[in-house]
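Have a look at the structure below, then the notes.
All protein chains of the complex are present and in place, except for one that has been dropped.
By written order: A, B and C. Residues from 1 in each chain.
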C-alpha cells in the first residue's frame, strides 16, 4: 500500500520535496510507494497551480483537515507554523517530516520533541545536508578513526542575499515568524552537521558562547511603500566546546558579500583533517595519515553513499539530490517503522545550542549545556 | 496534443533522457507535453524492467516497428546503430534526437546529415554540454566581445576508467561498433563545445594535426575466459587552427589516472579569458578587461541560463540537468518546427574534424578541412 | 654614516633578519647603510659560527654590553627576554626592533610601551606579515573603500607541528618563557593584521570572548629522559566586536593536522570581500562590486607594493621577503627619525586583546576593551 502524503507549503521547500518524491521510483526502486495526496496552503489559486505542477491530487487550505487523513505529513511552512500542525499530526498517528529549524523557540521545540516521543509515527527533521554523499562519506571516515581524535570543528555558512540594504523584507527577518535569522536558518544546519559528523567521537556540545548582529535594521516591504524592522540577526558567531574537549567555531551570515550558499565545515583530528564546502557539493578534502596534503576527492564513485543509484563516476550531483536521499531514508523508516535521524530529539538538541548562543549573546557569558 | 516518444537504448543514456522527460513538467511548464510511448531494446526482460522504471507505456525489440509510429525518435544506441534507425525515422517524418558522436565513420555521418537535410522533422545531436548554464553564459560573454578576439582554445577531456589494464572490454573499445575511442567518445564533446563557443568569432576549424594511442592492447571480456583486442584509441591529442588564426589544442584520455570526468576548456582572447571544468559544472572562471585575475563565478543566479527554472542562487545543479535543458530545447523545436542546434549538420562537421585527426595520426601530416 | 646593528638571537629569527639586512643594498638601494656589528647570544661557539654566516663583525654574550653601543638593537630573543633588553636599549637612545609578541604578559608590554613613549629612538615590533605585498595591496583597497563598510573579519592561523604528542618540548610551550602558546605566537599575528587592515574603517576591537585549550599536557624533553608539562595553549578561539559593529572570529592552532603555516584572513564588507592565505603569499582573492566572483590576483605587478624592487610580474616572492620589507621600513624610519608602524604602542594594543582573550577563557565572560 502506498503512503499518502500531505504537504504544508508549496514554495521553495514544497518544490524541493515534491521533486524528491517524484524522482524516487526511477532511482530508488526499493523506496516505498508514495501518493502525493494533498497540498496545503492559503492562497487557493497559487495552491491549485502548485498542486498541478507538483503532482498532488488534492488541495486544502486548513492543515487541520489534512494531518489525520494522510500517512505522512510534511511540514514545510514558515517556522512559526512548525509546532502546532506537527504535534497535531503526531497525535493523530501520522508520520511527520518537518523542515528545519525545528521551531522558532526552544519551548516550542520542546513541545514537538515531547510529542514525537509519545507518538507512534516517525518524526524527522529535514536537515538535508546530512544526506550529501560527501558528508556521509566523511562521517564514515570519522567513525572509522581515519582522522583520529577530534580537536577542531569549524563551520561557516555564508550567504549574501541581505548584503544589499535594499533587499526586501521577508518573514525570515521577523523574530515572531522565524525565531531567529542567520542563526536559526543557517546556523541550525551547521550545528546539526557538526553533531552528526563528530557526535560519536567528540560527544555533545557542552558549552557555547556567541554573538548575534543585525547590520541592516529595517528593510522595504515588497509592493508597499513601507519599511519594516528586521528583528532577527543578519549574522552570528559562536565558540563551542565538545565533551571531549574539542573546540568549535561557528559562524553564519546573510551579508557575506560574494558567497551564495557557502556552507564550509572543517574538522581537524589528531591523525587527519576534513573539509567540505556546499558550493562544491561533490567534493571532499581529506588529509589522511601518511599523506602530505589534502586530497581533493570527487565523491561520485559507485561505492560512495547513494551514488550507485545515480550516474557513473564523475557525473556530478546537485543540491536537490540531498532531498531525494533524505526522503528515501525518511519514507523507508516511516514505512518499516524503524528509526530515522535527524529525529525531533536531534533537532531539539540543535535548538538547545542555538538557544544557548542567543542567551550568551545577551548576557555575555559562556553557557553550559546540560 | 502530446508528442509521443520512442527511445532506442535503455541503459545509461536511456535513463538520463527518460529522467529529463519526467522532470520537464515540474520545472519547464512551457515545454511540450510528452508521452513516453515505446522503449526499444533487445533483451525483453531487461527492457520491460527499464520501461517500468523509466515510465514507458510500451516496449519493442525492433526499431523498425517504432520509428514511424512515434512523433520523436531518440537514438541512444551504440554508435554503429546511429545511422540506419535515425535515417529511417527521418524518412518517416519523425523528429530524431541522436546521441553523440553522430556516427562511427564520416561516411555514415554524411548519410545522416543528408537525410536530415531532406527531412521534414527536426534532427538533433545530443551534445548535452552545450546546455550547461555556465557554458551558455560563457557563450554569451564571448558573443558580447567580453574576451575580445579569440587566440587560444584548449580542451582536455580526461577520464581514468581504462587506466587499469584489467578494466573489462566493452563495445566502446571496438572500432566497428564505436568508430573510435577517446577521440569519438570524448573528443567529439570537446570539438563540439569549441565550435559552439568560439565558432562565430573564430570561424571554423581550418586545419588539424593529431595523434592517437592505444596503451592497453587487449582487455578481458566480462564473464568469459578471454581477452579481446582493443581496436580504438585510449587517448588522442590534436592541434587545430581556426579560420581567424586562433590556435587550438585538444586532448582526451581514458587513462588519465585521477580524473573521472574532467572536461576542461580554456579560451584566451585579446581582452580576456575563460575556463570551465565539467567536474565543477556550476562554475566559470572569467578574466575580464580591467580585472587583475580570474573570477570564480558560481553560475547559479536567477538570470543565468536555465537557472530561473530551478533553485535559488547557490543551490547547485548537477550533470543530469544538462539533459533536461537539451530535451527542453529539442522538444520545443520539434513541437514548433523551429531550428535546433546542435543539428546533424553541426554534428557532421564535428565528425569531419575527428576524421581529419585520425587521418593525420596515420599520415603524419597536417590536414586542411574544407 | 652607516647604522650599526646589535642583534640578540641567532637562530630562526636571527637568520631571517640578517638575511634581510644583507639583501637590502642590492634591492633597496635607498635603504640606509647598515653594519652588522654585534651578534648576542649565550653559547659562544654557536654564536661565533652564526656571526660568521650572518656577517656580524663581533659577538657578545651579554646584551647589556651591546644595547648602548649600537645604533639599532634587534631583540629576537625568546619572549621573556623582550622587555628588559628592549627597555634598556630605548633608555640608551638606541632604536629597537623587537620580535612579536611584544611581551609574555600585558604588564611587561605596558612597560615596553611606556619606555618607547619616552624614548628618542624608534621602537618597532616585527609583525612581518604587514609587509606582504598582497596585504599592503589589500590595505590600500580597504582604505579606498573598495569593499565598503567592514562587517566580518575572520582570521585563522593553523599549524600542525604539535599534532604529534611525541613532538618535543621547547621554550614556546612554557608559560614563563613564552607567555602563551598559539595565542601569543600565532594569534598575535592575526590580531595585528586585523587591526592593520580594518582599523581605520572598523575602529578598534571593543570586545572579545575567547577560549584556550591544551590538547597534549606534557612533552618529551629533547636529549633527556624526561617529560615536561606544557603550560601554554595548543590552540585558541575568539570572537571579537569592532567599534563599528563588525564581527570577528579568530583562531589558531598548533595541532591543525595538515596545515604548515596557514594564516588565512577573510574580510567581508558591504560592497566586497577579501581573502588572503599565507601559504599562497603572492595571491589575494578579491570580490569587488560589479564582479560576480572572487578574483584570484597574483600580486606581483610592478606597481604592487615593494614589487618594483624585485622581479618582473609573475616571478613570485617568498616568506623571507617580508623581512626585507619590514627592515627597509624600520631602518628608514630609524635613519630619518620618522614614525614606524607597528610601533610598541600598536603591539601593546595587540597584547591587550590577547590578554582579554585569556581572561575571557578563564572567567567565561565577554571582555570589554578600553
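Assume a contact is a pair of C-beta atoms (placed from the backbone, for glycine too) under 8 Å apart; a residue touches a chain by one contact, two chains touch by 3 or more.
All values derive from a computational prediction rather than experimental measurement.
Touching the chain that is not shown, out of B:26, B:177, B:247 or B:369: B:247 (per the contact rule at the top). Screening C:107, C:243 or C:279 for touch with the missing chain picks out C:279. Touch with the chain that is not drawn comes from one residue among B:89, B:103 or B:147, which is B:147. Of the candidate positions B:210, B:305 or B:342, contact with the hidden chain is made by B:210.
Listed for chain B, the residues touching the missing chain in the whole complex are 147-148, 151-152, 154, 156, 158, 163, 165, 209-211, 213, 215, 235, 237-239, 241, 245, 247-249, 251, 253, 255-259, 268-273, 287, 293-294, 364-366.
Residues of chain C that touch the chain left out of the display are 12, 15-16, 18-19, 22-23, 25-27, 29, 53-55, 159, 161, 259-262, 278-282, 298, 300-301, 310-321.
Within the entire complex, the positions of chain A that touch the omitted partner chain are 286, 291-298, 301.
Assume only the chains that are shown with their structure count from here on.
With centres set at the average Cα position, the gap from chain A to chain B is 36 Å. The centroid of the Cα atoms in chain A and the matching centroid in chain C are 41 Å apart. Within chain C, the positions touching two or more other chains are listed as 293-294.
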